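One structure follows; several queries about it will come next.
Missing here is one protein chain; the remaining ones are kept as they sit in the complex.
And now, chain A:
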């Protein structure tokens, strides 16, 4: 069984984004596709998934030419896709999301007991037993939703499984389950197309690696023949000297002080201090309560106990508006649901939190707003360069992320909370983001960086707080910390 992609081109309007892609994958092969944000990876897999038609080119599977006019056609052909963006219906249970269309029936009615049992069995078998089938999908953390997405693609075993950045939201043991799963599928002869920005896992999992740059395949290689820095250079078209900036000078006075902050069922007795000009990492496994803590600090949820002080003055939990006025900003972890307004332009999105900053009388001064936005598009190298007038959901995932960061930078925050800001962001862009965050910190802004990426949470920060099960389980100085130390605390093994 061979999957062959030949000469695939794709244009949106007048702009061609894929310029003739050729790929070949054999039975039981894990083919990694890597490339910078906007290189065209997702576009390619959408074509393979039948979600978008190619403008030109051919797809062959098992010696047969495929004519995919819809996702349904792709399913029939045995191609299953897990998209970069979550697609679950939040109001439905996990069971319904998984088995919709094939819910077991008895006497014409849905047999719920059997349905939940089947869904749970499927999850357990895949190593995602932590997810309960009876939960509503919208109540699950992003990581657990991702597991359900993967399970959904495996309800019936596909010939080809396409995973678009499946690991972006997973960490720790969840990540291990995913890798184990991919290896099992591989043994059973499934072709796995694996897209990821995490090159270490690409090296560990893939049989072969295809590098795409600006819509063209620039290299086809194997993990044995290449290394990370070469891949990064291939993707970016330039060499990156270093990833993380120098450490910052000693931090200033305490800016934010959190005392005994508690929210039942989310986190408990959380205390820490953030000082001016410092970048503090917050690591923890899924479910440790990091995002919940972030939302609470941002005034989005009310704590059950404890206090947050900004410059010594108690911060009232009066909603995001008040928090922003006090100088807080939050980049949330779920880009699609809480990060972007998909129906609006990049410009509208970037300006959203600061519309009143460029007023002339009662009206927004379009020229000034445009200039501010253009400055951000340049600063973050948001692509395409003329994207300000484009709908934001036409941008690649990584570029959307940059736009969200830009939105909050315009607000000039004193304390910036970043929840997984480099999720789905390519290496070169990450470096840009680390540099920007570093510049911000050097100019006195305080940054709380929530991340599931161990290397990043140590490399890009001055200190690391580790959360375990809703509590702060340890604090480490980034300068001397090792990944093992951080990980051990996050699973509650070592004392602080």
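Definition applied: a residue touches a chain if its C-beta (ideal position, glycine included) is under 8 Å from a C-beta of that chain, and two chains touch if they have at least 3 such contacts; residues count from 1.
The rule is short, and it goes like this: contacts and distances are computed from a predicted model.
Novice: Pick from "4Fe-4S dicluster domain-containing protein", "Cytochrome ubiquinol oxidase subunit I", "ABC transporter permease" or "Carrier domain-containing protein" the UniProt protein name of the chain that isn't shown here.
Specialist: "ABC transporter permease"
Novice: For the chain left out of this view, which of A:7, A:129 or A:237 touches it?
Specialist: In the full complex, the listed residue that touches the missing chain is A:7.
Novice: In the complete assembly, which of A:127, A:166, A:245 or A:339 touches the absent chain?
Specialist: A:339
Novice: On chain A, where is the contact patch with the chain that was removed from view?
Specialist: Looking at chain A, the ones touching the missing chain are residues 1-2, 4, 6-7, 11-13, 26-27, 53, 55-58, 60, 62-63, 65, 298, 300, 319-321, 323-325, 330, 332, 337-345, 348, 351-353, 355-356, 359, 362-364, 366, 389, 391, 407.
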